[in-house]
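The complex appears here without one of its protein chains, the remainder shown in place.
Take a look at subunit A:
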Amino acid sequence: MDFLRPTTWADALAAKAEQPDALPIAGGTDVMVEINFDLHRPPALLDLNPIKELATYDTAEAPVLSRGDDPPHPPVKSGWLRIGASVPYTRLINELGDALPGLAQASRTVGSPQIRNRGSVGGNLGAASPAGDSHPPLLAGNAVIEVESAARGVRMIPATEFYLGVKRNALEPDELIRAFWTAPATGAQYFSKIGTRNAMVIAVCSFAIALHPEERRVGTGVGSAAPTPRRATAAEEFLSNELDWDGRTPFSVSAAQRFGELVKEAASPIDDVRGTADYRKHALSVMARRTLTWAWNDYRANKIAGREAS
């Protein structure tokens, strides 16, 4: 086995181009389990820890320009956050909880403190497990994934197009994930997850909601209830029209019921060791109604993540 330690992003892309079967390792919380148990023996490990910019984030001035980006990349607007692939969950919770409350809540449920100190969204995206906890809030928040290769430059992939199948994502063999982009929350965001205990739990199923008041739109993400994380698009459309964005009046019980039903219909879960398909569907409709209630109560009180909304 080789151990590659590029120290710059350009060198990392060059290394991945030269050796596409080298396995990137960031926090190692997925990769090392596989190696320790001999489930996977990659010809090389490509250590991303030395590349400091992957562990930083900033408020992006303007979208990155892409070479050969066809069709044109999706709208990434000035003022969005660009968060390096390797920023660990602990820092997302401590430093970005106000800007990205949904992702911070999801991050808080990942593994244990030690896992959150090392594990990253880049690694969650790389692993592309349908149960990965960062995926529902990324979907609900319209995140865009920035990937890059030495040969073709940057590609901006919307989260909705990033997950292709169970543990399969849209990365080409010579590409690495540089960052994900998402707007700081303009409305309430919530994440909810079903598991057998409060720590160290892979989601039985999970759900994220984000209100986008300026667009009068609701975003959703459904986790661990289909081959890939996915949005509940019909539920989003129904609710976006149903809610009284200007008057901020309470929604009707039947609207909440219908929203729960539509979220449930968006899922195509299986029976497995963690839960049955029926249970997952039921739990999703309950989580959808609950998170909607929390989010809409916040919106009515003009709050985001417990603060006054601006």
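Keep in mind that, in the parts below, contacts are C-beta pairs under 8 Å (C-beta built on N, C-alpha and C of every residue); 3 or more make two chains touch, one makes a residue touch a chain; residues count from 1.
What we mean here is this: contacts and distances are computed from a predicted model.
Asks: Which protein name, taken from UniProt, belongs to the chain you can't see among "(2Fe-2S)-binding protein", "Fe-S cluster assembly protein SufD", "Putative ABC transport system permease protein" or "Cytochrome c2"?
Replies: The correct option from "(2Fe-2S)-binding protein", "Fe-S cluster assembly protein SufD", "Putative ABC transport system permease protein" or "Cytochrome c2" is "(2Fe-2S)-binding protein", the UniProt name of the unshown chain.
Asks: May I ask which residue of A:Arg5, A:Arg258 or A:Arg300 touches the chain that does not appear here?
Replies: Per the contact definition at the top, the residue touching the missing chain is A:Arg5.
Asks: Tell me which of A:Ile115, A:Ala234 or A:Val286 is the one touching the absent chain.
Replies: A:Ile115
Asks: Which listed residue (A:Val33, A:Ala151 or A:Ile270) would be found touching the missing chain in the intact complex?
Replies: A:Val33
Asks: Please identify which residue in A:Gln19, A:Asn49, A:Thr186 or A:Ser240 touches the non-displayed chain.
Replies: Per the contact definition at the top, the residue touching the missing chain is A:Asn49.
Asks: Just name the one of A:Ser78, A:Asn198, A:Ser254 or A:Ser310 that touches the chain not displayed here.
Replies: The one listed residue touching the chain not shown is A:Asn198.
Asks: Mind pulling the subunit A residues that touch the left-out chain?
Replies: Its contact residues with the unshown chain are 1-3, 5, 25, 27-29, 31-33, 35-37, 41, 44-45, 47, 49, 90, 111-115, 117-118, 198-200.
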